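Shown here: the complex without one of its protein chains, the others still in place.
Residue numbering begins at 1 within each chain, and the chains themselves are lettered A and B in the order written.
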Amino acid sequence: MSAEISSPNDAVIVKVRDAVCWITFNRPKSLNAINDDLVAALADITDALKDNTDVRAIVMQGEGDHFMAGGDIKKFERALVKTSNKEELRAEFSALLDNVHKVIINMRALPQPIVASVKGAVAGAGVSMMLACDLVLAADDAFFTLAYCHLGVSPDGGSTYHLPRMVGLKRSFEIALLGDRFDAETAERWGLINRVIAADELKAETDKLAKRLASGPSHAHAEAKKLLNASLNTSIENQLDAETAAFADCTTTEDFREGVTGFIEKRAPEFKGT
Amino acid sequence: MSAEISSPNDAVIVKVRDAVCWITFNRPKSLNAINDDLVAALADITDALKDNTDVRAIVMQGEGDHFMAGGDIKKFERALVKTSNKEELRAEFSALLDNVHKVIINMRALPQPIVASVKGAVAGAGVSMMLACDLVLAADDAFFTLAYCHLGVSPDGGSTYHLPRMVGLKRSFEIALLGDRFDAETAERWGLINRVIAADELKAETDKLAKRLASGPSHAHAEAKKLLNASLNTSIENQLDAETAAFADCTTTEDFREGVTGFIEKRAPEFKGT
Partner (left out) sequence: MSAEISSPNDAVIVKVRDAVCWITFNRPKSLNAINDDLVAALADITDALKDNTDVRAIVMQGEGDHFMAGGDIKKFERALVKTSNKEELRAEFSALLDNVHKVIINMRALPQPIVASVKGAVAGAGVSMMLACDLVLAADDAFFTLAYCHLGVSPDGGSTYHLPRMVGLKRSFEIALLGDRFDAETAERWGLINRVIAADELKAETDKLAKRLASGPSHAHAEAKKLLNASLNTSIENQLDAETAAFADCTTTEDFREGVTGFIEKRAPEFKGT
């Protein structure tokens, strides 16, 4: 039995149910804009999930009508009022971003697959957060904008890492330099999200997908996630060797025995994640 | 005149005709599931093709109604019956995968363009094999599933290398973690295959494409293949230098002289592959 997963503050609600960890951004009045509390909570929660074998899938979602509408612009304003000194500004914003980036690194390093379940506004840091998830279900009312350029800054949160790995370089430039809104259908066509869902079915479909992932071969899923995340920075020779090591490792699990037996007996396997 | 290309066993049929090498997986009763014989034959054949200048294009296809439906699960079962020792399992499966991976490396290293001509089931290792080909024609009855997760293992055969280089990271996660079937139209939309063909025209269209490639500028094709395969692991500066070296090398061929003359004379060039 792993330690309980809990949130250090109200900016994030976290619940584990049927091996799924539901992480809910909980600042609905601010459209779940990311702030220090929210980042701190995500850092704690993703740290705690690393070695938690009770959790076999993760969902990230927003309370209210939106996923996440960017950053804490009022905090930006306060920083600018406080100082015009360039080194102080650089230091302040570097510290801010480093905290967000630890969460992004954590999300990619977690063994569990992460589903983003998005609706309404997905803007700025909301896009970055969504892109760092492994799979995305989007309500048909969702709209997306990278938005950073409207504030006069370049994108962060790993968005410039993930975008070219999902939509290619030309569309990445469009998304980053223009910051225009686009809808869920466009996002699906471009490969930024996996599926568009009628808004009133998003909850049910998210639940279904999360349960399905949580009842999957968790070790194999963790290896697949690691392999895919490493892929675009490695040679074919290294990747094939990594695939062999990962596959060989999976063959020592109970789930592999169950998978092979299920196949031979022509029935669906019942994976335990062990 | 290069040495004749032959298969060491019945699991693969190989024929060279009009400078095209036709490689046919020949285990139709098992839906051409990959087994030791098939891997050994592919290793031999791809080794022999390396320096064969008579062959200027390659086709991979399946005998019967399917391309290739995954691996030899009964062999997996025998391995699991024989031992529960984790090191023995790791060693057995590592050896198995290493053999497949030599074929994948060979396919990418071959100077000839390889066309996968697929229909019916394209599952597990069948997907990996198809992805390692350079171009894919698919019958409209083809269906695809990466399938590994249903057995409780992570994907192999270079599929985690090739997928993000074709469909982006989000769709790669979907294909790898869910293992759902998708059809030829979806595969085309995603960029996994080049063209969907009416099933009863697949043979004729494959023949046409193979002949066209085989009558192309073979040295230039080999250089283009090398450049594209290297692209995602290199810097723009290195890739430009490699393009210059490749192009300069092509200008010393008879085919370049023919290509330029054909252009000036406003007629189609007749390339000889020299």
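Details
Just so it is clear, a residue touches a chain if its C-beta (ideal position, glycine included) is under 8 Å from a C-beta of that chain, and two chains touch if they have at least 3 such contacts.
Not measured: the values here are computed from a predicted model.
In the full complex, chain A touches the hidden chain at residues 73-74, 76-77, 79-80, 86, 89-94, 97-98, 101, 104-105, 108, 148-161, 163-165, 167-174, 176-178, 190, 229, 232-233. In the full complex, chain B makes contact with the omitted chain through residues 113, 134-136, 162, 165-168, 191-194, 212-213, 216-217, 219-221, 223-225, 227-229, 231-232, 234-237, 239-253, 255-264, 269, 271.
We take it that only the chains that are shown with their structure count from here on.
Rounded to a multiple of 5, the Cα-based rotation taking chain A onto chain B is 120 degrees.
Taking each chain's centre as the mean of its C-alpha atoms, chain A lies 33 Å from chain B.
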